[in-house]
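A single protein chain has been omitted from the complex, and every remaining protein chain is retained in its original position.
Labels run A and B following the written order; every chain starts at residue 1.
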Amino acid sequence: MSLAQFLPRLKQPSVIPGFGLTLGFTLLALGLIVIFPLIALVLKASSVGAAGFLQAATNPRVLGALRLSFGAAAIAALVDAVFGVLIAWVLVRYNFPGRKLIDAAIDLPFALPTAVAGIALATLYAPNGWIGALAAKAGFKIAFTPFGIVLALIFIGLPFVVRSVEPVLAEAQRDVEEAAALLGANRWRTVRQIVLPAIYPALLTGTALAFARAVGEYGSVIFIAGNIPLVSEIAPLLIVIKLEEFDYVGATVIATLMLTISLLILLGVNKLQSRLEMRYAKD
Amino acid sequence: MRFTTLKTAGTVAALALTLAATVSFAKADTQLLNVSYDPTRELYKAINEAFAADWKTKTGEVVTINQSHGGSGKQARAVIDGLKADVVTLALAGDIDTIASKAKLLPQDWAKRLPNNSTPFSSTIVFLVKKGNPKGIKDWGDLATEGTQVITPNPKTSGGARWNFLGAWAWANKSFGGDEAKTKSYIAALYKNVPVLDTGARGSTTTFAQRGIGDVLISWESNAWLALDEFGADKFEIVYPSISINAETPVAVIDVNVKANNTEKQAKAYLDYLFTAPAQKIAAHLHYRPSDPAAADPADLAKLPKFDLVSIDKDFGGWSKAQQKFFAEGAIFDQLYKATN
Partner (left out) sequence: MPRTDPIGESRLIQWVLIGISLTFLAFIVFLPLTLVFVEALRKGFGVYLAALKDAETWAALRLTLTVAAISVPLNALFGICAAWSVTKHNFAGKNLLLSLIDLPFSVSPVISGLIYVLLFGAQGWFGPWLRSHHVEIIFAVPGIVLATTFVTFPFVARELIPLMQAQGTEEEEASLSLGASGLHTFWHVTLPNIKWALLYGVLLCNARAMGEFGAVSVVSGHVRGLTNTLPLQIEILYNEYNFTAAFAVATLLASLALVTLVLKTILEWRYADQLAASHKH
């Protein structure tokens, strides 16, 4: 409440109490648990100076790992986006036996510990695993290649997309779709021009979250990646390696880089999203 | 309203702290923490039991030894960051040196405090191959031939992997008469054959034995024998190369911690116990090379053949030199991955 009194113009008046208390606690918890430790991280990284930071950041190993982490996360997020929309569509619009059960299982990657997921995926997709053996016969290698990394990231990101898109698809205006159909638009055209634009903002949020989560993922990836430098070495592993060389500054430099890139991408997505929402609102 | 909320929050916090406190301080009589590297799980499980029984009969005191295992470098870092280890039993002296230099938790000359450079038992590096050795792998040179897949962990995260690297280097250095360029290109060819670089020796063994990847695993001798027990002697066999490295795995009391924990007496006794006949016998039985072979069962010793072993101190000038030359940021190991890609 005191905060509200000190900053009267920053807050619109409201009869609802508890603003000072709840915002105070929110800021306190956020500050202590999230912001303050992250500031410590950035300060530690900045202790090398601009030149040192740049040198560490442009090291080929670091660049390779960042490229892999962000690239694999981007591919995984895109796959999640495509299949996430499809799965959400099927779950919301169609009726088939076991639908409820499958809908519930979508959250599994949220709830299953990442290490278990990693071990299970590696066991499954290794050349002597259930699926890996089939793939090996066809001449494909999945586990211990960058493809294995993408696979693990698809796993952990999927629920973000499905869960973001589902409510929008459920609420999307069927009457508009019906009107379009009556006006002679074929089904595909209706879906493309009516349904998809409506879910874009939610899809973007879900994909961005899946991406952000995938970039930093460690537990599940480490078991299925080959961890070969410049080929299948992810950025979080490089942080761990730096730590084990007692190179805290080096570790924080990579961490800061990852954090900055993630934040920039998320901010960009937020911008794009509000623009999309505005355009959709205008239509 | 505000007071009640605060009171509730206070109660929750107090409860939480009490809960946390009961968990961290639920301790038995005397507890020692042995922070060790990855492959020694079975070894210290057996030795700890023997020591606890021995200590009980000698002093009447119940002592429990807690174990922490992980990559040697990671474990050293944890101790530096405040993990309250009473003793460390790590994969290489270099990691204990770092604890001494970075955190000053023990004197720099720690190795001189116990016999045999503070190394109660050691190991060496050998090959594990599929039964019948289908690729005919006999020596280090065979690991660099095209079409052979080699499994070894990452020297950056695994102490064992550093011994592996040095074993390969020692062979090449001898075979090429000290020609460093040839040695380097051999090492480069070897690591080009590595499809999976796990973070630790255990992970590599799983990759090789459980996932069926690769033709040969470069491994601690003790771990190779353990793999035969665990995965089946009918599936794998051990190949001893012509030359390897004496992998000395030293132990040390962490002075600052034992003073704070008031466990100095027990910690010292524990490490002394490692050099006694019963501990040496256990170690040899679990395929470690005892510093006192006389104490070991001859049947166990027979499994550990004598062959040409180089020394980290005599042949590589000690760990700090080897670390700088091979494994530091931008050193020879890092250069491999610039050159080959």
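Keep this in mind: contacts are C-beta pairs under 8 Å (C-beta built on N, C-alpha and C of every residue); 3 or more make two chains touch, one makes a residue touch a chain.
Model, not experiment: these values are computed from the prediction.
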Discussion item. One chain isn't shown here. Among A:Leu108, A:Leu196 or A:Met278, which residue touches it?
Written reply: A:Leu108
Item to complete: Could you please point out the subunit B residues that touch the chain left off the display?
Response: 1, 4-5, 9, 12, 16, 19-20, 23-24, 33, 38, 41-42, 66-70, 78, 80-84, 102-103, 200, 202-203, 205-206, 209-210, 226-227, 230-231
Response to the item:
Had the left-out chain been drawn, it would touch subunit A at residues 10-12, 14-19, 21-23, 25-26, 29-30, 33-38, 40-41, 44, 83, 86-87, 89-91, 93-94, 96, 100, 102-117, 119-121, 123-124, 130-131, 151, 154-155, 158, 174, 177-178, 181-182, 187, 190, 209, 212-213, 215-219, 235-236, 239-240, 243, 248, 251-252, 255, 258-259, 262-263, 266-267, 270
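To be clear about the criterion, only the chains that are shown with their structure count from here on.
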Worksheet, complete the sentence: Between the Cα centroids of subunit A and subunit B the separation in whole angstrom comes to 37
Fill in: subunit B-facing residues of subunit A, complex
17-18, 21, 25, 60-61, 122-123, 126-129, 143-144, 222, 226-231, 233, 237, 240-241, 243-247, 250
Practice prompt. State the interface residues of subunit B toward subunit A in the complex, per the touch definition above.
Written response: 1-2, 5, 9, 71, 73-74, 77, 80, 98, 102, 154, 156-157, 194-199, 207, 211-213, 328-329, 334, 337-338, 341
